[in-house]
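Apart from one protein chain that is not included, each protein chain of the complex appears where it belongs.
We call the chains A, B, C, D and E, going by the order they appear; numbering starts again at 1 in every chain.
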Amino acid sequence: MREDRQNNEIREIKITPNYLDHPDGSVLIECGNTKVICTVMIENKVPLFLRGKNKGWLSCEYSMLPGSTPTRKVRDISRGKLDGRSSEISRLIGRSLRACIDLDKIGERTIWIDCDVISADGGTRTTSITGSYIALEIAIKKYLKDKKIEENPLICKVGAISVGKVGGINLVDLDFKEDSNADVDLNVVMNDNFEIIEIQGTGERDTFSIDELNKFLEDAKVGISDIFKYYEIVEDYI
Amino acid sequence: MREDRQNNEIREIKITPNYLDHPDGSVLIECGNTKVICTVMIENKVPLFLRGKNKGWLSCEYSMLPGSTPTRKVRDISRGKLDGRSSEISRLIGRSLRACIDLDKIGERTIWIDCDVISADGGTRTTSITGSYIALEIAIKKYLKDKKIEENPLICKVGAISVGKVGGINLVDLDFKEDSNADVDLNVVMNDNFEIIEIQGTGERDTFSIDELNKFLEDAKVGISDIFKYYEIVEDYI
Amino acid sequence: MREDRQNNEIREIKITPNYLDHPDGSVLIECGNTKVICTVMIENKVPLFLRGKNKGWLSCEYSMLPGSTPTRKVRDISRGKLDGRSSEISRLIGRSLRACIDLDKIGERTIWIDCDVISADGGTRTTSITGSYIALEIAIKKYLKDKKIEENPLICKVGAISVGKVGGINLVDLDFKEDSNADVDLNVVMNDNFEIIEIQGTGERDTFSIDELNKFLEDAKVGISDIFKYYEIVEDYI
Amino acid sequence: MREDRQNNEIREIKITPNYLDHPDGSVLIECGNTKVICTVMIENKVPLFLRGKNKGWLSCEYSMLPGSTPTRKVRDISRGKLDGRSSEISRLIGRSLRACIDLDKIGERTIWIDCDVISADGGTRTTSITGSYIALEIAIKKYLKDKKIEENPLICKVGAISVGKVGGINLVDLDFKEDSNADVDLNVVMNDNFEIIEIQGTGERDTFSIDELNKFLEDAKVGISDIFKYYEIVEDYI
Amino acid sequence: MREDRQNNEIREIKITPNYLDHPDGSVLIECGNTKVICTVMIENKVPLFLRGKNKGWLSCEYSMLPGSTPTRKVRDISRGKLDGRSSEISRLIGRSLRACIDLDKIGERTIWIDCDVISADGGTRTTSITGSYIALEIAIKKYLKDKKIEENPLICKVGAISVGKVGGINLVDLDFKEDSNADVDLNVVMNDNFEIIEIQGTGERDTFSIDELNKFLEDAKVGISDIFKYYEIVEDYI
Partner (left out) sequence: MREDRQNNEIREIKITPNYLDHPDGSVLIECGNTKVICTVMIENKVPLFLRGKNKGWLSCEYSMLPGSTPTRKVRDISRGKLDGRSSEISRLIGRSLRACIDLDKIGERTIWIDCDVISADGGTRTTSITGSYIALEIAIKKYLKDKKIEENPLICKVGAISVGKVGGINLVDLDFKEDSNADVDLNVVMNDNFEIIEIQGTGERDTFSIDELNKFLEDAKVGISDIFKYYEIVEDYI
């Protein structure tokens, strides 16, 4: 049905590791026309409730630049409140990344992950998770190399993909146009054993059965395995 | 393993329909020690982007009273910003309820759903969805009876339950203590055909396989079918 | 003039002590169709300006749920600012309750009082004061019993009532409809010696003489003495 | 007991009418060391809920400059929220001034009253009410003279004073030092028939009987009659 | 061209030193019909980033009262955000004043400068800088006299003036009407050696050459030298 790729085929991904100077880890990740800057900055302190417990924390913020969407996205500070969708996605990314790291091994530090969408064409949240993981791995390897932390706190790799049903057909890695027409929309985050870290599915326009869910998950698995292939490519740069 | 109920058994639910005077629909729903007031108020206008399109809108807000949690929950307005978790749950409830109603059939009206947690002991979001559905049904029936709308816009019933894994054992309808110790936490929203409206699962402390997900879903199905039984009881009051 | 009660008669009050699980003290208080949840939570710290002075603090917040009023009450956080009326009432309740307690006897603790109006039918501020006092007494007795504090810090009981002039006739405990038509509106807070703790009177539509004020106060005294009768009933539960 | 004035004597008042260029009415009012700028600006529109009803509105805002208090008063915008005390006083002033004007006679206009405390030495709210009344009278007379309104909407004059009990002695027009030591603090707003417009009394440190209240009110009456004397003096300037 | 003064002549200035009781230094400065209250309050603490460094800090806030402008200026807290223009001017005044003081000589203290415009008729920012300098000198001399600081931290005097081009003619110290018609608008802050501390020029409606800039600066120099003459007059009061 799709013109330029198979229904279960992800868009081409381009990853520019170490994209910025200041963060401990950073990538520009492009998935089709979706572009996200993911940065990881590690701060030598933890929130009040964790002080003195020799544990770390990881927090994530997702946001969209005004020029990232077809109609200008008004900045949160101009509206005077955090965008609800951004807040929801920030929490999703945070949970997904916390699943891959043992925060007891990073000392009293906070890992700040920022995902800023530069151009949105569907899949910004899954692209952000994938990009954040790579930026995090870069930052952690730097910390290990610099002996700022002793033991590798990373537990697994993390990848994410969207799947959905559009006009009765299951699609993987939906672009904006497809996403706007989707009856079912599912975001799946998995580790490199293809176990589920997060699953978030919505049938706002159409419900779906457990059987259908399983088909979506099979597709997601394939998509995420394709994403993991890109990790190997960038490994040397990390 | 549980002392007072089976692992796949939901807590006792108590529903007080028409709990308040002013809203078009309202219930006090108690699920174990979790208590939520759900109200539905219908306003004769729609947001700007919908004006003149002869369609309605449905919006939801979830919040917790300061005394609902073991440690006092600081009000959003005192913190100066909307709680991220509340925002995420508000969006979840909104999507779930929009799935059961045809907004083309309510005219240019906004349905406001408010879920205010009075006492929290786990499962506040699923209890809110269940309570909101009943309050919505009450409001819609009143509108039909008063001939403010002509055709029933409700498409299906909606029920929600949490399932999770605690200490290696799958549990349905987790209370706060169980939820705090859960390795996997899954919230499922289904219609009365047991099709999925929303699924949201997190393996923050432990990932889970697709097989495990299917077991969780079977449990969820049982739990939600138990919830639907309560709907029959209140039907007369509606 | 009134159909169902005397002009100087208060509405029936229903008090549900220990209404919630988490707070140190809580009541659901219903005064006619006005319903308020009052909770007391005691925190083991004081504001910065009191630290190290071995004194406590008492702070109060009053708010209305969206479904408590005929037209949906927009949440403060959605409007981005604290409702002026709520702020004024919060301060009134705080002053009233501070008058009945010796904060030197509670150690370096903050007593948080929250009054959340669930259904509004006039007299929400006076009902809140009455309900808060009972919740406070419950919390203090619990603290005394648990030997968290040694000496009873309560100085007196506190009760509150509204009086007003509607169509030339003095009324006690006005409901919403009466309140909306009142030319004079007076809220009186007294202790159990019927001495005044707070008096707040407004003649927005009609001024009143000192003589009239004295008549209002006589009525208030009767009303508050009726309120104190309910305290005896709940004493055992406390 | 007081060194420089009788217990029931008000401080010297200095009124500079037409203090500013832009407002329709303005005064600098100095009551002892308390200085307040009161301005009245009339806008040719009303809030949404009044449109098309041929009625006016009156709104008031009270604020303190950072340099008005012994310790610098942080601006509301820096704290991110409206000061609760300022909000309460704004509402008091608004109610007091609305009592003296028939808003049906000003057309669809909003009267904005702003009271900005430049220097605070007790009695800022009563000084603000007094100053606002004079500024309002100036603005109204200007509007009458310019034939922008036809009929005088002013119903009565308004004056305000504080009375209190300090160390067992009743005092009128308390300065900051007296106010800080007051056991009882009462603010009274009266019209020129010495009828009560607003009464607000607090016995935070000590309750008071109805008899005592009556004594306070007698003192207030004397104080307010002294204030009205100043109105005659400025009449020519208006 | 001007009716009542030469093109390079400043408006008459009136300075009331020690205008308020509470601040360490204060002036009411009137420049034509522009009136600003400038206060200096010194606090015995510094922002977090300076603690323990034995250095001071100076911070400035500029704001306009609602009645200072022809159309009522809505308060920042009502709009929910700091006015961009006020923020820009606050920063300008802060930089200008920091240029005249050695903050290493004031100990761990913060100097708060507040400029509140009471009446605006052009030149509020330059009037604020001039007034702030005088208030600062007053506060510093008081601190030196009281031996709270040992060495005079003031490095130079500071004065400011606006110059501009209106209808092809260069003018000094523009009033509001002139400023509204200016093609070029330049604000210049100088010390008493006529060296530049701040220069801020805008050619929004017309650009200007470097030669023209030099002519503006010559005018500014004359204007500022006239301003410094007023400093001598108030010296005794300081």
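Quick note on the criterion: a residue touches a chain if its C-beta (ideal position, glycine included) is under 8 Å from a C-beta of that chain, and two chains touch if they have at least 3 such contacts.
Everything numeric in this text was worked out from a predicted model, so none of it was measured.
Interface note: of E:Thr34, E:Ser63 or E:Asn191, the residue touching the hidden chain in the full complex is E:Asn191. Of the candidate positions E:Arg5, E:Lys55, E:Lys81 or E:Lys105, contact with the unshown chain belongs to E:Lys81.
Residues 81-82, 84-85, 87-88, 90-91, 95, 98-99, 156, 190-191, 193, 195-205, 207-210, 213-214, 217, 221 of chain E touch the missing chain (whole complex, contact as defined above). Touch with the hidden chain on the side of chain A covers residues 20-23, 26, 33, 35, 37, 39, 41, 43, 61, 63, 65-70, 72, 75-78, 81-82, 112, 114, 116, 118-121.
Criterion: only the chains that are shown with their structure count from here on.
Averaging Cα atoms per chain gives one point for each, and the point farthest from that of chain D is the centre of A.
More than half of the contact pairs of A-B, counted by residue number, reappear in one of B-C, D-E or C-D; that pair is C-D. As a whole-number value, the distance joining the C-alpha centres of chain D and chain E reads 32 Å.
Mean C-alpha position of chain A lies 50 Å from that of chain E. Centre-to-centre, using mean CA coordinates, chain A is 58 Å away from chain D.
Shared interface positions of chain B, i.e. residues touching 2 or more other chains, are given as 77, 81-82.
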